[in-house]
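This is the structure, below, for whatever I ask next.
The complex appears here minus one protein chain, its other protein chains still in place.
To keep things simple, chains are lettered A and B as they appear, and every chain counts its residues starting from 1.
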Amino acid sequence: MKELLKKLTEVYGPSGNEGPVLHILQKELKGHVDSMKIDVLGNLIVTKGRGKPRVMLAAHADEIGVAVTHIDKNGFLRFTNVGGLRPVNMLGHRVRFQNGTLGTIGEEKRDSLKDELKLEKMYIDIGARDKAEAAKRVAVGDMGCFVQPFVDTGSRLIAKAFDDRVGCAIVVEALKRMRKPACSIFAVFTAQEEVGVRGARTAAYGIKPDVAVAVDITGTGDTPESRTMAVGLGKGPAIKVMDGGMLASPQVKEALIAAAKRLRIPYQLEVLIGGTTDAWGIQVTLEGIPSGVISIPTRYAHTPSEMVDARDVENCVRLLVEYVRSL
Amino acid sequence: MNKNAEMLKRLTTPGGVSGFESPAAQAAAREFKPLADTVQHDRNGSVVATKFATSRKRGKKAPLLLIDAHVDEIGLIVTRIEDDGMLRIAQIGGFDQRVLPSQEVIVHARRPLRGIIGSKPVHLLTPEERAAVDKLEDLYVDVGLPASSVRRLVQVGDYMSMAPWFHELRNGFYAGKAMDDRTGVAAQILMLEALKGRQHTWDVACVAATQEEYGGYGASTCAFRLAPDAAIALDVTQGQAPGLSEDETFPMGKGPCIAVGPNIHPGIYDRLCKAAKAEELPYSIEPVPGVTGTDAGPIQVTRHGVPTGLVSIPLRYMHTSVETVAMLDIERTGRLLARFVVDMEGPEKLRE
Partner (left out) sequence: MQLLRQLSETHGVAGNEKAVRDLIWSEIKTRVDSKEVDAMGNLIVTKKGRKSRPRIMLAAHMDEVGLMVVNIDKQGMLKFRAVGGLDERALLSKHVLVGKDKTPGVIGAKPVHLIWRREEEMKRPPKTDELHIDIGASSKEDAEKQVKIGDYAMFDTEYASLGPTIKGKAFDDRIGCALLVELLKKPLPVTVHAAFTVQEEVGLRGARIAAFRIEPDIAIVLEGTAAGDFPEKRDLSKAAMIGKGPVITIMDRTVICDRKLVDLAIACAKKARIPFQLKRPGVGGTDAGRIHMTKAGSRTLVISVACRYVHSPASIASKADIRNAGRLVSAVLKAL
């Protein structure tokens, strides 16, 4: 599974440009599922099994990134954010565009280091000597994402875009382990979560599931002087109670807790202040779709170096498989 | 206390924090039962009490009017249990942060626990700290139990509601928690009572909707399922009080507010005003230049669109534990709605 995590986190795939991620997922899932299709918004929808209920699993394929807004006469690129990007996490980092063009991020002179860092005062330098040279490699509207290698420290893993490629990997692994599911599984690797939970909503409308579970990352409260959050790395999958957008449906939350207890794996209950997941968009669709979330505790979310615990990831897979089996 | 005040007390005292509305929803359902033809709970926890058109008994198919009030209230949730058994909290919906210190709450744990919202004692504060509103992360709930008992009884994600005070003030004013928006539910009940024995050609579905204050989806999902031909949302609005601009507040005890603006269908607005005049009820016009922050917002854009109105009851001290309303305004809202229902013509008349 670490192989897959490495592939998925190192690949390029900002919102609206999920193609390369879906390509890996399709190759990985071949022979393990009944059908695969990509819909108009770019969601990869995979089905497995027949029967009731119809359960939707969602993990988003996109990641945060940058979009070029201007190429200046010296070939520097001005940019805007794609999703929740914090300027402070960007300085000195590298970004890559779909065609492989690499650039480093710099900033205009700041009068005082106390001044707030702003995206408008930053730029991407792709090493072009002038506008004409830059324009051969990038165009306005092109999107880039961070570049960072996947690192395995033994118990913990560091990479960019664990949000939410770790969720994608968990769903893939769970699909492989569920050999003959008794219900209809619709696994959706959703598009455009980071820009406002867009793909999940249209996918849910099309699928009309009876119940849905999103698999996504959450923050932790176990780092020095961090927020007061009960979730920590290595303490098991987090089962969402509430986040910045939604309250998880009680029946899904309870079923997930029951599944974790049956497996005798550790689990944590999660109340996240700020932020939300695909489940928020799915829950409000149609007559309301009972939705819950299995969250992977993740440090340093939305930075180029997000960290997860390998045992948590494995336990998330087991929890998802057990939950679906019990439906 | 009179009969209607007793009813309001029965509605407001149960806990009904967004996502955990069951006690309040059950209280609403009990009140609806004798007055409606059917009472259901939908999959999202909302209560739907339907009174069929009297013309239906003559075999006619009736159009459907949805009357929405939200049953949920704002509350708190446990985010972490400290080593000493103190509970760290987050908001579900938005309390006025200034009112939190020293409030009494009920923690809905394995068994209900009484608690007090604590903060650093005033004697130990620096002058700067005294001048500032406590940050939410500095507050905690103290249930007065040893840490080991707390750990056994409470878990992260347990919710809390304000302690259920209900007070009668002078001149038919009442104060308590969750007046936002159980007063709307009370108005639904009074409307159903007022409809007894009267002829009407529309089916009326009273929805006590969940998750208006957080998540925002009880009303929209219920409207999607019912696909009504018209809808009215009932909510509260800012009552006049010292220091507030008259541009944005409405007099207490002078009748309900009928909203007008993009979120409101002009035909519904006109008919509500006509109904008020026919009943000789005072009312205020509440102009809302954009989307109202009520269930009328999502209901209007459900499916192909729903002609939607909004009637609001003026309320002082919104999103505190002492929300204050005038009973007269609730009663008038009930009468206004009943008249509106009785006078409704066919849905095609709502087309301009």
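Annotations
Here is the rule we use: a contact is a pair of C-beta atoms (placed from the backbone, for glycine too) under 8 Å apart; a residue touches a chain by one contact, two chains touch by 3 or more.
Model, not experiment: these values are computed from the prediction.
Among B:Val291, B:Val322 or B:Val342, only B:Val291 touches the chain that is left out of the view. Within the whole complex, the absent chain has one touching residue among A:Leu8, A:Leu29, A:Leu44 or A:Ala67, and that is A:Ala67. Only one residue in the set A:Arg78, A:Arg227, A:Arg311 or A:Arg325 touches the chain that does not appear here, and it is A:Arg78.
Think of the hidden chain as still there; on chain A it touches residues 15-16, 39-41, 67-70, 72-73, 78, 80-82, 120, 140-141, 192, 195-196, 198-199, 201-203, 205-206.
In the full complex, chain B touches the hidden chain at residues 245-248, 260-265, 285, 287, 289-291, 300-307, 350-352.
Everything below uses one rule, namely that only the chains that are shown with their structure count from here on.
The distance from the centre of chain A to the centre of chain B, each centre being the mean of the chain's C-alpha atoms, comes to 36 Å.
Against chain B, in their complex, chain A makes its touches with residues 221, 227-230, 241-242, 245-247, 250, 253, 268-271, 273, 280, 283-284, 286-288, 290. Interface of chain B with chain A (complex): residues 18-20, 42-44, 77-81, 88, 90, 92, 137, 155-157, 211, 214-218, 220-222, 224-225.
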